[in-house]
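Left out: one protein chain. Kept in place: all the others.
Think of it as A, B and C in the order they're written, each chain with its own count starting at 1.
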Amino acid sequence: MSRDYTFTLEVRYYETDAQGVVHHANYFKYFELARVNHLRSLGHEYADLERDGVILVVNKIACSYRAPARFGDVLTIDIHTARSRGARIDHEYQVFREGILIAEGSSTLACIDRDGQVQRLPDYLVIEE
Amino acid sequence: MSRDYTFTLEVRYYETDAQGVVHHANYFKYFELARVNHLRSLGHEYADLERDGVILVVNKIACSYRAPARFGDVLTIDIHTARSRGARIDHEYQVFREGILIAEGSSTLACIDRDGQVQRLPDYLVIEE
Amino acid sequence: MSRDYTFTLEVRYYETDAQGVVHHANYFKYFELARVNHLRSLGHEYADLERDGVILVVNKIACSYRAPARFGDVLTIDIHTARSRGARIDHEYQVFREGILIAEGSSTLACIDRDGQVQRLPDYLVIEE
Partner (left out) sequence: MSRDYTFTLEVRYYETDAQGVVHHANYFKYFELARVNHLRSLGHEYADLERDGVILVVNKIACSYRAPARFGDVLTIDIHTARSRGARIDHEYQVFREGILIAEGSSTLACIDRDGQVQRLPDYLVIEE
């Protein structure tokens, strides 16, 4: 299972705010897109996981910002799976615009069932160290 | 059952876009807030309706815009129930800033059950003509 | 200048709401994406227009909904320019999922300058009848 994936997106107009730049909360939506598309690149659709009762929720997430992004900017997100074991997945993110690092982040997901109870990740999501 | 209700809100920073004004799609979120709070003023919580299997979905909605709104503006929304009968509720909306009409809209909601089938409105939501 | 354009997008997780479907306000964001990409297909970047003082604002917009969309659905949006003359552009939209029409809409944009005054569309955006 590949730990790394690169996802590209374009900044949408409604993602900007009155400062003329992407609102900081939207980077967390970009991270989510990177996770969903990374998973897909590994052959798994997140919608299917949820249908199978494998629900991934964000346990903690963070982002630091170095430079703003604007409407129409093409952003590249490198997502790296630092750990995927037990009931937990750790990701790291780097956001680039034309090769310049503009933001970086990290998150921890927890795997829960339909009743909200923590459960082990399915085998196909586990990375052995 | 009162057909009319006035709801006041304050524009949030993240609701603006790079034009420095509230993004037009957010007015539909304001209309939703007006509906939810109107319902509450009548003694009904929308969350309870959904728990009881009474699900209201937007069938059509429209807005026309006369003047922009900015971060921090206090907006007053007058919501009027034009019709509430059968499986359908029609609302009209007027958005004011300091007494000036800046937008107006209309919507039709359909009442469905948990399987997505159209159902009659519960009696307490019906307005006899 | 081509009046028609087809744009494809994929529903993002955060665009859904607790009913499990795309929140109705997000269709207006999809329409905006269709407009921006239609314009691009004609050789114009909306960011450049704004930099040149050609600002397009939504004057009125509407959508009617026939069926819900869910996370991961691939939606095709047909956008048609019904009129583009004077200071105004009228668009019509149809949203399809696997060939089924799930929503349709319409909008009128007004062309304004940096001071918010209405101005004529630049020649390259005018469609002669």
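By our rule, a residue touches a chain if its C-beta (ideal position, glycine included) is under 8 Å from a C-beta of that chain, and two chains touch if they have at least 3 such contacts.
A quick note: this is a predicted structure, and the numbers were derived from the prediction, not measured.
Asker: Name every displayed chain that the left-out chain is in contact with.
Answerer: Over the full assembly, the chain not pictured touches A, B, C.
Asker: Could you tell me which of B:A47, B:A67 or B:L101 touches the chain that is not displayed?
Answerer: B:A47
Asker: Kindly state which of the options B:R12, B:R66 or B:R114 is in contact with the chain not pictured.
Answerer: The one listed residue touching the chain not shown is B:R12.
Asker: So one chain is hidden, and I want to know which residue out of C:G20, C:G53, C:G86 or C:P122 touches that hidden chain in the complete assembly.
Answerer: If we include the chain that is not displayed, C:G20 is the one touching it.
Asker: Name every residue on chain C in touch with the hidden partner chain.
Answerer: 13-14, 16-18, 20-21, 23, 25, 70-71
Asker: By the contact criterion defined above, which parts of chain B meet the unshown chain? Give residue numbers in ascending order.
Answerer: Touching the chain left out of view, chain B contributes residues 12-14, 29, 32-33, 36, 45-47, 70-72.
Asker: Name every residue on chain A in touch with the hidden partner chain.
Answerer: 18-19, 24-26, 28-29, 32, 50, 55, 57-65, 68, 116
Here is the rule we go by: only the chains that are shown with their structure count from here on.
Asker: Can you tell me which chain lies farthest from chain A, using the average of the Cα atoms as each chain's centre?
Answerer: Greatest centre separation from chain A goes to chain B.
Asker: Give me the superposition rotation angle from chain B to chain C, based on Cα atoms, as a multiple of 5 degrees.
Answerer: With C-alpha atoms aligned, the rotation comes to 180 degrees.
Asker: Indicate whether more than half of the residue numbers at the chain A-chain B interface occur in both copies; give same if so and different if not.
Answerer: same
Asker: With centres defined as the mean C-alpha position, give me the chain A-chain C separation in Å.
Answerer: It comes to 28 Å between the two C-alpha centres.
Asker: Would you mind pulling out the distance in Å between where the CA atoms of chain B average out and where those of chain C do?
Answerer: Taking the mean C-alpha position of each chain, the two centres sit 23 Å apart.
Asker: As a quick test, compute the distance in whole Å between the mean CA positions of chain A and chain B.
Answerer: Roughly 33 Å, centre to centre.
Asker: Considering chain B alone, which of its residues make contact with at least two other chains?
Answerer: Where chain B meets two or more other chains at a single residue, that happens at 18, 25.
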